[in-house]
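With one protein chain removed, the remaining protein chains of the complex are shown where they sit.
A, B and C label the chains in the order they appear, each numbered from 1.
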Amino acid sequence: MTRISNDAEFRKVLDGLEPVRQRQVAARFVENVLVLCSDERLASVLRIAASSESSQEELAEALKTARATTFACHTRCGSEGDWSEQAGYFVARAATAALTPIGQMPSGPAWQAALSSRMAQTSQSIVSGDDIAGQESNQQYQILSEFLDS
Amino acid sequence: MSKDETLGEALRRQGISRRGFLKFCAATASLMALPPGMVPAIAAALEKARRPSVIWLSFQECTGCTESLTRSHSPTVEGLIFDTISLDYHHTLQAASGTAAEAAREAAMEENYGKYILVVDGSIPLGNPGFSTIAGISNKNMLLDTAKGAAAIISVGTCAAYGGIPHAKPNPTGAVPVSELIKDKPIINIPGCPPIPVVITGVLAHFLTFGTIPELDELGRPMAFYGNSIHDRCYRRPFYDKGLFAETFDDEGAKKGWCLYKLGCKGPTTYNACATTKWNEGTSFPIEAGHPCLGCSQPDFWDGGGFYKALSMPTEDITRTAVYAVGAGAAAGVALGALNRAKKKRIEKAHEKVTINDLEKGD
Amino acid sequence: MSEAELLLWVRGPALQIATAIFLLGVVVRLAEILMLGRKKDLAEARGSAVAGGLRTIFSRFVPDRGTLQRSTFNVVAGYIFHIGFFVVLFLFTPHILLFQDVLNVSWPSLPTPMVDATTIVTIIALLAVLAHRLQNPVMRFLSGFQDYLVWLVTILPLVTGYLAFHRIGAVPPPTLIAIHILSVELLMVIFPFTKLMHAFTFFMARYYNGAISGYRGVNS
Partner (left out) sequence: MSASLDRGLNAFREQIDAPVAAFFSSCVHCGLCAEACLFYTETNDPTLTPIHKLEPLRRVWKQEYTFWGRYARAFGLTRPVTDEELTDWETLVYDSCTMCGRCSMVCPVGNDIAYMIRKMREGMAAAGHAPPDLVGATQRAVTIGSPMGVKLPALQAQIRHAEEELGFSIPVDVEGADYMLLLSSMEIMNFPEFISAIARIFKHANVSWTISSEAFEATNSGIQIGVSDIAAELVERIVAAAGKLKVKSVISPECGHAYMAIRWEGPNLIGRPYDFKVVHILELLEQLREEGRLRTTGKETQRLTYHDPCQISRRGGVVQQPRNLLNMVAEDFVEMPETGTMNWCCGAGGGVSSNERADDLRLKAFNRKKKQLDAIHPDAIVSACSNCRIHLEDGLEEYGMDMPVLSLTETIAEYLAGSEQAGSKE
């Protein structure tokens, strides 16, 4: 059983994955925080991201949807921020990252998706005031371990 | 020389051939821009013309106009034509003087009342009648008196036509031209300082030929002689068009005969026949002699800002005006600026701090 | 008033009046602007305001490439008529003689046929600029009475000057010259009260623009 306990290891493993596998594990990270986003389009996006059989067209379409969701959710400059909505925004960003082909972002999609998912969780914690330090990352280590073992 | 003699008779008596007479008629026709077909008609009319009575009054003048007419180097047809009029009064030329002279004038006026030609040279002073009198009669009174019976008046020279030099600023005598005082008679202006002799005789010939006064421009000058500007007929015009100017009287340009515009030539705004008839038996005219046109046949030519100042230069001292205007502007501007500053200070002082509660209009 | 009197009047008293109004007005306007003052900039400078200001006075003579591409006609026609106007105004012999008389300085002139051609080009450029003003939606929208007035008093001296030089038309040449001088005097008289003032204030405007940017280390 693979054990991952820190980000350095976590990122190294993620960056070493095949592109399709990266996408799939990224989808799992996003799924883990999906409840934070009220936009229903993301569920189907994640299905496509998670599947190894998805066609190029499907993937491109899903990326488009994910992006559109991101823009629908972000807080405009100067408008009153709502952190629970902001959590949704980060979920959408995570989904977008998951579907973005390698090379279009400075860092790998899975790592980006993981970070954004954590930001979603942080946003939620700002609303609730809970201390969630380390929770989401630990869960992600778990998800990755399971993914590698599956 | 009898008064009843016709002009033709008088000319023949003086030995002028028919051929010479026709030549004069042709010259007159061309000067007056009449078609050549008119020459016989002119000749016929002049042949039969009675020698008209002419009264010549000289007021504030320099006798230059008379000199121009009489100082020809050799007798000319126009000179002789002049001889054939009945010059009944001309105090420079006539032998009589004093009471006798005035008597001659009065006699001529009476005898030819309504028919005689009045020639005037010189301007008339209105400032003080004593400035210029003849036999104790002020110029003004003599003009008004003599003009009454005249068929037409010819103002010879720029002084009579437009006031001329006596009228120049500051016009100490209050000089005025004939046209200022006489409003009910036809007046022909033959300006020039002096005027061209052939123009004077040409106008007389026209009057004798047609019994009418020639077509005049808006300044009362015969169009036939004053229809073109010096500039339009100037043989140096091509240099003007090319922009080749003499800068001084002895530079290369002057030697090459370039345009005299920069030396103050008033040719472009001066109307006269100098460039075509020329002076001194057609020898030359001032520009040909290397001197810019003074514009002497134009009103107020003496006040045109200086003979050697180019036409585009102001006639008055603009520099001083400019300095005063800038000074006054600076003073006024600083004063107005100070008012603005004071106003702004007041407004700044009255500034009410804008807080977030002041961003919406109250109801 | 006779033609000759008119000519003497426009060369004398009228020119005095026009010069006085022109200079007085311009100096008042400039003083009014300058005396409004501006607050000292308390932010720490990155560049020199003075250097930036002086730089922009000159650099704005060259349009940026984008503007030149998008508004080629506007820029080119504008340049032609401005340069043409200055060539005709300052490089024609009779005009130089006028400046020489008033300012006591002289400079070489351009051959008359070149000034003549420049006049034609300038008039055409001004007509084109007017056509553009009438047809371009932005310019037509922005333009008011004053814009057209200013155009008129700018083209008048050129047209009348051309006619006077070539002695064209039903009016006698000296009257043409008088009308020409009068048109210039009209230009001078309305100058301080209209946007013709830009001929002086653009130096200030460019300086301020360049100074504001220069202080921040930007070449504007």
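Everything that follows uses one rule, which is that a residue touches a chain if its C-beta (ideal position, glycine included) is under 8 Å from a C-beta of that chain, and two chains touch if they have at least 3 such contacts.
Everything quoted here is computed from the prediction, not taken from an experiment.
Hidden chain, full complex: it touches shown chains A, B, C.
Contact with the undisplayed chain is limited, among A:Ala26, A:Ala62 or A:Met119, to A:Met119. For subunit C, the list of residues touching the undisplayed chain reads 28-29, 32-39, 41-44, 46-47, 56-57, 60, 63-67, 70-71, 74-75, 78, 136-143, 147, 150, 192-193, 195, 197-198, 201-202, 204-210, 212-213, 216-220.
Summarising the interface, subunit A meets the missing chain with residues 6-8, 10-11, 67-68, 70-71, 74-81, 83, 86, 89, 100, 103-107, 115, 118-119, 122-123, 125-126, 129, 133-134, 137. Listed here are the subunit B residues that touch the chain not shown: 332, 336, 340, 343-344, 347-348, 350-362.
In this section, only the chains that are shown with their structure count from here on.
Centre to centre, using the average C-alpha position, subunit A and subunit B are separated by 103 Å.
Centre-to-centre spacing of subunit A and subunit C amounts to 65 Å, using the average Cα coordinate of each chain. If you average the Cα atoms of subunit B and of subunit C, the two centres end up 39 Å apart.
Interface of subunit C with subunit B (complex): residues 2-5, 7-8, 11-13, 15-16, 19-32, 34-37, 93-95, 97-98, 100-104, 109-113, 115, 167, 173-174, 177.
Across the interface of their complex, subunit C is touched by residues 162, 218-219, 229, 231-232, 240-243, 245, 261-262, 268-269, 298-300, 303-305, 309-316, 318-319, 321-322, 324-326, 328-330, 332-334, 336-338, 340-341, 344 of subunit B.
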